[in-house]
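Provided herewith is a single structure, encoded as structure tokens, for subsequent inquiry.
Only one protein chain is missing from this complex, and each of the others stays in its spot.
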Amino acid sequence: MAQYKLVTCTINGKKREQIVDVRASLTDMIRNNFHLTSVKKGCEVGECGACTVLIDGEAINSCLYLAVWAEGKNIITLEGLMNPDGTLSDIQQAFIDETAIQCGFCTPGFILTATEILNAGVEYTDDELRKLLSGHLCRCTGYQNIFRAVKKTMLRRLGKDAEAELVK
Amino acid sequence: MYDMKALYEATSVENAIELRLEHPEAQIIAGGTDVLVQMREGKRAGKELISIQGLDEIRGVSMDENEAIRIGSLTTFSHITRDPIIQKYINVLGEAVDMVGGPQIRNVGTIGGNTCNGVTSADSASTLHAWEAIIELTGKNGKRYLPIKDFYIKAGTVDINVADGEIQTAVIIPKESYDRTAGFYIKYAMRNAMDIATTGCSVNCRLSPDKKTFERVRIAYGVAGPVPMRVPSAEAAINGKEVTLENIEMFSKTVLEDIHPRDSWRASKAFRQHIAVEMAKRCLIESVKRCGGDV
Partner (left out) sequence: MSIVGKSEVRVDAFDKATGRTKYYEDRMPAGALYARIKHSEIAHGYVKSIDTSAAEAIEGVVKVLTCFDVPDIAFPTAGHPWSMDPGHQDVADRHLLNRHVRYYGDEVAVVIAENEVAAMQGVRALKVEYDVLPFVLDVQKAMEPDAPQIHEECPGNVLKHTSMAKGNYDEAIQEPGLIKVEGWYETPMVQHCHIENHGCYAYGENGRITVVSSTQIPHIIRRIVGQALGRPWADIQIIKPYIGGGFGNKQDALYEPLCAWCSTQVNGRCVRIDCSREETFVSNRVRHAIRFHIITWLHQDGSIAARKIECFSNQGAYASHGHSIVAKAMGSFPQIYPCDNVQADAYTVYTNRPVAGAMRGYGMPQASFADDANIEDCAKAVGMNPLEYRNKFIMPKGFEDGFSHNVNYYDSFRDCMEKGRVAIDYDRKIKEYQNQTGPVRRGIGMAAFWYNTAVYPISLETSSNRMQLNLDGTVTMQCGETEIGQGADTAYSQMAAEVLGLSSYRDVHVVSCQDTDITPTGLGAYASRQTYVAGFSIRQTGELLKKKILAYASKLTRQMAENMDIRNSSIVRIMDGKVLMSLKELAMTAQYNAADSEHITAESTYTIRNNAYSFGCSFAEVEVDIPMCKVKLLRLINVHDCGKLINPALAEAQVHGGMSMAIGYGLSEQLLFDEKTGRPLNNNLLDYKISTTMDHPDLEALFVENPEPTSPFGTKALGEPPACSGAPAIRNAILQATGVSIDKTPITPHVLYAEFSKAGLIHDDWEKEGK
């Protein structure tokens, strides 16, 4: 017999209640029940990072996370980053400006991990940044422009706009 | 959607034990980063799961009354790495678990899961062996403490007594182990992230007050045998010796007396042996430096 459970959580700032099959991954719940299709499936075993969401501010692979574990959690998907007035968050805008997007399939995950990185308010070294971004695979960009988008945004958030402009 | 027969969510350690006694066939799931992968692959398809994900009581790092470092089994890798106690007393453990998979895995994967699946390549395992960690198990008869080397039985099997409803609740590093000691871990893998170790080597040492003599050197490997292992011959060969490059090289060559990596499609035995020696040397040199010594 199928087993169901009521899950109460916050998704993109909104309190949500959903009855889920306990066998569902968080990816399944977010995509199928809430139609937030920015959460992508690239491997479903935690190797590619395309399904990344933020749970209580931390990036996780939603494919390897049971939907029932979302109980009481605060979940952010890419759809949740746009401001209410329709403008984009700085990191989304940076991905656009720095040509960090190609096929777009890894983009949602990358932006969410970048959001966790940027929210730390720390100025990371290049090596540290590369390590913090290493849980996402991309086949189009060679990561170069993604890296630059994140680095520039990090510097801007720390008030180092002039330095950000010099990042190549 | 996972092919799962049933899910039981534990509400406390006590409840987890009860569930385990009730459903002895069920698999414990903590962070899920290994169990769910195996379920997807079909290896654990159709199984029952007991989720301990909600047990906040066994999450976090603390110092107990004997100044032992207590790491709750559900503590995630990223929380271990960022923990001030870990950073101060056993930073190498934080560094080692910071090499597991990628950041999203480290935000979910737990040290308990990493040790309970009994895998030789686990990034925490060689360091925990080299620092003689104690595993705390809690079951219907109370708590049981095991040196980590006894916890690992064979590849994929650890000493957890399901009949007693046991679950792992903590990993403990006694003061005697970390006092005046520093170490270094090298993960040898085919890429710099998102990889499993071809071989992992963790070394730590305690030097004499004048930093001239090795008082105590400990070394352990992952993927040098079916389970993570210490290397007693090499340790015996260097303990009490002077801190010199010659002695470190002698030490690193001695590891071959104890380790027995195998040929697999991932790497040849000869290659693993060669790398093991080089890693031992580099790890000990770094450990000496971290103890304030000089080579």
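All chains are identified by letter, namely A and B, in their written order; residue positions are counted from 1 within each chain.
Methods note: a residue touches a chain if its C-beta (ideal position, glycine included) is under 8 Å from a C-beta of that chain, and two chains touch if they have at least 3 such contacts.
Note that the structure is predicted; figures quoted are calculated from it, not measured.
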item: Absent-chain contact - pick from B:D195, B:E215 or B:D258; value: B:D195
item: Among A:D56, A:D97 or A:E165, the residue in touch with the chain that has been omitted; value: A:D97
item: Where the unshown chain meets chain B, residue by residue; value: 1-3, 42, 45-46, 102, 188, 190-196, 198, 245, 249, 253, 265-268, 270-271, 274-275, 277-278
item: Chain A residues that touch the omitted chain in the full complex; value: 23, 36-38, 40-45, 47-48, 50, 77-79, 81-82, 88, 92-93, 95-97, 99-108, 111, 130-131, 133-134, 136-147, 168
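Convention: only the chains that are shown with their structure count from here on.
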item: Distance from the mean Cα position of chain B to that of chain A, given in whole angstrom; value: 29
item: Chain A residues touching chain B - in the complex, by the definition given at the top; value: 3, 21-25, 28, 44-47, 49, 52, 58-61, 63-66, 68-69, 71, 113, 116, 131-137
item: Residue numbers on chain B that touch chain A, as the complex places them; value: 1-4, 6-7, 9, 29, 32-33, 36-37, 40-41, 51, 53-54, 78, 101-105, 107-108, 192-194
